[in-house]
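Before I ask anything, here is the structure I am working with.
A single protein chain has been removed from this complex, and every other one stays in its place.
Take a look at subunit A:
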Amino acid sequence: MNNPQQLRYSKEHEWLSAAENGVSTVGITEHAANALGDVVFVQLPEVGATVAAGETCGELESTKSVSDLYSPVSGEVTEVNEDVVDDPSLVNSAPFEGGWLFKVRVAEEPGDLLSAAEYTEFSGS
């Protein structure tokens, strides 16, 4: 699988973009999207909400199950992807692009985020 080089990854299968003006984009990986199957509903944190690294901040429903969404970093949510709320299948079709979930002004990041190569090894794909 193709985990983009420029992103970093959490062990909960979220990805995090490099910060631009202190703001990073968060989504779930293709590996996670494939494991979930067709995503039919996403509940995202609200703009302005504070999220904490490794804590749940939303949920993803697929045909077979519901999964918690974890934030890979701590900070304030600045934007959520309304397109993915309207059309959750974007998580499956474009997990690293149009299926992004929210943007966060990073206050603190944990020390254990993975590189693309490390995540590929961790997830086995």
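Miscellaneous remarks
In this text, a residue touches a chain if its C-beta (ideal position, glycine included) is under 8 Å from a C-beta of that chain, and two chains touch if they have at least 3 such contacts; residues count from 1.
Simple rule for what comes next: contacts and distances are computed from a predicted model.
One subunit of the complex is not drawn; among "Circularly permuted type 2 ATP-grasp protein", "Aminomethyltransferase", "ATP-binding cassette domain-containing protein" or "NADH-quinone oxidoreductase subunit J", its UniProt record names it "Aminomethyltransferase". In the full complex, subunit A makes contact with the omitted chain through residues 34, 37-38, 40-41, 43, 61, 63-66, 89, 92.
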